[in-house]
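One structure is given below, represented as structure tokens, and several questions about it will come after.
Every protein chain except one is present and positioned as in the full complex.
After this line comes chain A, so read on.
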Amino acid sequence: MGAVWILIEPICHLLIFSLLYTMIRGRTISGVEYPVFVLVGMAPFLLYRNTALRLMDSLRENRSLFGYKQIKPLDTYIARVIVEACISGLVYALIVFGFAWWGFDMSINNPLMWFMTLTLGLLFAFSLGMVLALITHALPSLKLVIRMVFFPLYFISGVLIPAAYLPHALMPILLLNPFLHLTELIRGEVLPHYAMVDGISIGYVTGFTLVLLFISLGSYRARRLHLISTKNG
């Protein structure tokens, strides 16, 4: 059942939002069909969200393996990222083939940049997930709050609508969110005629990721002895 859900979740999201959107506004956005538009941004976003959230549980799930002294908590984090990336990649490929078979144009405009941005996003999600995992290891009650915060993130990261449709007055604040940059960049690289909003920059995401990666690895180094001791978390 769990395996089926992995495939059904993104398809459900797609169906519901496509239906809603076509009822309200029409069938296309910047020259592409709405389901294609959503899929391109939503699949990476779901991957990043799952990665960041699942890292919070990876210590608890793999606690018994720390009996082998070769295995460190960092290994479980990295393994989780690899697993999530493989699953998401497979699901994405399946849906893309399904769409192409149905008759949608699924070609990617700038594949190299697209792949690079995806990788950068995964690195960002890994750093974020590790920071969250270290925070919730110290304060387990925050887990629920963090999960709730990710829900509105879905809407302010431009997953369902182009960032240009978000309120202009709030743009300086919304642009602080690296997820918005990532979804916009990815769309810009896949869709040939997509106009990104002003202020989207890959430099911002890279900088943000590097700082976060530094923080996460540094605090991991400081906390590593607490993480393996069985009596905690």
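The rule is simple: a residue touches a chain if its C-beta (ideal position, glycine included) is under 8 Å from a C-beta of that chain, and two chains touch if they have at least 3 such contacts; residues count from 1.
The rule is simple: contacts and distances are computed from a predicted model.
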*Missing subunit (named according to UniProt) among the choices "Lipoprotein", "4Fe-4S dicluster domain-containing protein", "NADH-quinone oxidoreductase subunit M" or "ABC transporter ATP-binding protein"*: "ABC transporter ATP-binding protein"
*Thinking of the whole complex, not just what is shown, which of A:62, A:110, A:177 or A:219 touches the missing chain?*
A:62
_Considering the whole complex, not just the chains shown, which residues of chain A touch the missing one?_
61-62, 64-71, 225-226, 228-232
